[in-house]
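Missing here is one protein chain; the remaining ones are kept as they sit in the complex.
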Amino acid sequence: MRLSRRARGLLRFGVGVGMAFIYLPLLVIFIYAFNSSKILKWPPPGWTFEWFSKAFESESVRESLLTSVEAGAAATAIALLLGTLAAIAVARHRFFGRETVSFLVILPIALPGIVTGVALSNTFTQVLGISLSLLTVIVGHATFCIVVIYNNVVARLRRTSGSFEEASADLGASTWQTFRFVTFPSMKTALAAGALLAFALSFDEIIVTTFTIGAGEETLPIWIFRNLFRPKELPIVDAVAVIVILISIVPVYLAHRLSQESGGIAAGKGGGAAEVAEVTAAP
Amino acid sequence: MRRRKAHPARTAWLIVGGLVAFMLVLAGCGSSSSSSSSSSSSSGEGGEGLQKLGKSEGELNLISWAGYVEPEWAKPFEVKTGCKVNDKTAGTSDEMVDLMKTGQYDGVSASGNATARLVAAGEVEPVNVALVPNYKTVFPDLKNQPYNTFEGVNYGIPHGRGANLLMWNPDAVKSAPTSWDVTMDPKVAAQYKGKISQYDDPMSIAEAAVYLKFHEPSLEIENPYELNEEQFEAAVGLLKEQQPNVGEYWAEAAKQIQAFGSGDDEIGTTWQYQYFALQEEGVPVAASPASQGFLPKEGATGWSDTWMISSKAKHPNCMYMWMNYIISPQANAEVAEYFGEAPAQSLACDKTKNKNFCTEYHADNPAFWKRVYYWETPLAECGNGEEDCMDYNAWVKAWTEIKG
Partner (left out) sequence: MTTEGVVSKRPARRRFAGLFHGRPRLQVAALLAGPSAWLVVLYLGSLVVLLITAFWTVDALSGEVIQGFSFENIEALLNEPVYRTIVWRTVRTAILVTLTDAVIAFPIAFYMAKVASRRGKALLVIAVLMPLWSSYLVKVLAWRTMLSQDGVINWALNPLGLHGPGYGLTAVWLVLSYLWLPYMILPIYAGLERIPDSLISASEDLGAAPFTTFRRVIFPLAFPAVVAGSIFTFSLTLGDFITVRLVSNSQFIGTVIASSITNDLPFAAALALVPIVVMIAYLAVARKLGAFEHV
């Protein structure tokens, strides 16, 4: 777009302010991870690597990280299956109640997490008589992760024509063969991008988790939450956060690459939002 | 970005897989496998609790107040009994009751405003004190109290007791306060507007009632947990007037520590735990000296905590071992000094590092405890046979209204 120098300058200024707003708090986390006092004062009175070594030594950090990875992987697997099935149904078939499916898939993410959490834990404990555990967390996470996979796959299927599948069927391929050799290859990158997002969503989730987690279990966010209220180890929380941020650069870059592959639609946790709009409204 | 893209999807999956594997390895190394032996509880035998102490189940899930289960004394317990301790700290009694309802914990360090509720809900079962040898030497005035004994049946092992403190920052509060009026009297409290720290719990209503009991004798408040409508409205009214002066309501100890540490709050109700933690960090804080029992002139609310065993305990033997251990002279002395409370075990007084500890904390001075009003669960029926007191639900709803 053609813009005057002034307009361009103003826009740049806006972007700069926005980015500063996004990054200054992350910088503060980074600084406090090296601060020597247990009480987070500004400016920090001294510097130390103590919190990093404590974080690496801490068994509870490792255990909760493992739990988070388990929960994220399991929730993503369920979401991959259910989201793909629903997406194929909606994108490739016409049937009564098609819009309702889209609406249903979106509902768990459009309703606040506290509603999902309270509703599920209420059903588990009061109705089904299941005691809360890591399994109930996985069920909760999978519920709101379905939408991420669904959106990615629906968007991809809308862009690829159904005529390939028809051709495959006309040439005598079975339904399974058509899926295996035609449909699936065309959605591979969409699935990978979706899986990454679903995993990330689950990995940082705290509200649904709070209401659905069992006594002995601890995901990383829950570990952080509990340690926020343990004054003796507060800065460890910052050190762990820095480690997680550094590790997350890989999936972020990857998600971006994949989303470019899948046609320039922004990925990320909110990346499905535009699709949400599209899908909610699709008549 | 003009790069050779070989097989972006495959590369992506490889990296995802690698990443997950990496994190699994990172997380996996050193994580010990927890043995999940499950012996069914002995609930349903009626009235008497466990009859015979069996072998350690290898694990113990506790709910506690911050500072009650610390590695210093939990580790030796693990070594001695083979029970791995999983501790969850709770910020309020409500949270403790709720956590106990999950049925996933073996025991809880319940305060008096939780015990009656836990018993009524059937979440805890009677304790057979014959299996807790150290119980014999617990201070007599902690035994058979209304908050740990119900209809003559013992439901818990006393842990320790103390008063809630008035803490202030001496840089901001020049003359040491001797009365709760600095937070409760709207005129006096106004000078600390936005700097008052108040416990975020309906029990704060009792704190206001303690203040009114002293200053408004016409209300005839006897027990700050047994309030009729008029007394209750007066206490709630006082807290509504306090609300604009409050800097922060704290439910978690760490929130208050941060607020005092960074100068956001300067005066308010606290527990010994935060007071000592702040002192240790070199933050200027003061409270009425221990020699006066930390008490302002009106007296104070306080707690007398009780270890209770869940009726659904999966590790009852470990829980009994814990209850006996935590009131053993050495462990009870450690936890009491760490937290800053009077120990329940009379023999603990010989084991404290500070030899005057028990005297300073009035551990063996029953007269002193008359001015401390232990947390209780407010009930509609409060002693006179009529249901004219405000029950706990009313307290909870009022607390929501007070905060606005």
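List of remarks:
Each chain gets a letter, A and B, in the order it is written, and its residues are counted from 1.
Note that in this section a residue touches a chain if its C-beta (ideal position, glycine included) is under 8 Å from a C-beta of that chain, and two chains touch if they have at least 3 such contacts.
Values in this document were obtained by computation on a predicted structure and should not be read as measured data.
For the chain left out of this panel, the touching residue among A:W47, A:F164, A:F184 or A:Y253 is A:Y253. Interface residues of chain B facing the missing partner chain: 1, 92, 94-95, 97-98, 101, 116-117, 120-122, 194, 246-249, 251, 255, 258-259, 262-264, 377, 379-380, 391-393, 396-397, 400-401, 403-404. As for the chain not pictured, it touches chain A at residues 1-4, 7-8, 11-12, 14-15, 17-19, 21-23, 25-26, 28-29, 32, 40-43, 78, 81-83, 85-86, 88-89, 93, 95, 101, 103-105, 107-116, 118-120, 122-123, 126-127, 139, 142-143, 146, 169, 173-177, 180-181, 200, 203-204, 206-207, 211, 220-221, 224-225, 228, 237-238, 240-241, 244-245, 248-249, 251-253, 255-256, 259-260, 264-271, 273-274, 276-278, 280-283.
Going forward, only the chains that are shown with their structure count from here on.
Computed from the mean C-alpha positions, the centre of chain A lies at a distance of 36 Å from the centre of chain B. Residues 5, 8-9, 12-13, 15-16, 19-20, 23-24, 26-32, 34, 61, 66, 86, 88-89, 91, 99, 102-105, 252-255, 257-258, 261-262, 277, 281, 283 of chain B are the ones that touch chain A when the two sit in their complex. Residues 37-41, 59, 62-63, 65-67, 69, 73, 125, 131-132, 188-189, 192-193, 195-196, 199, 214-216, 226, 228-232, 234, 247, 250-251, 254, 257-258, 261 of chain A are the ones that touch chain B when the two sit in their complex.
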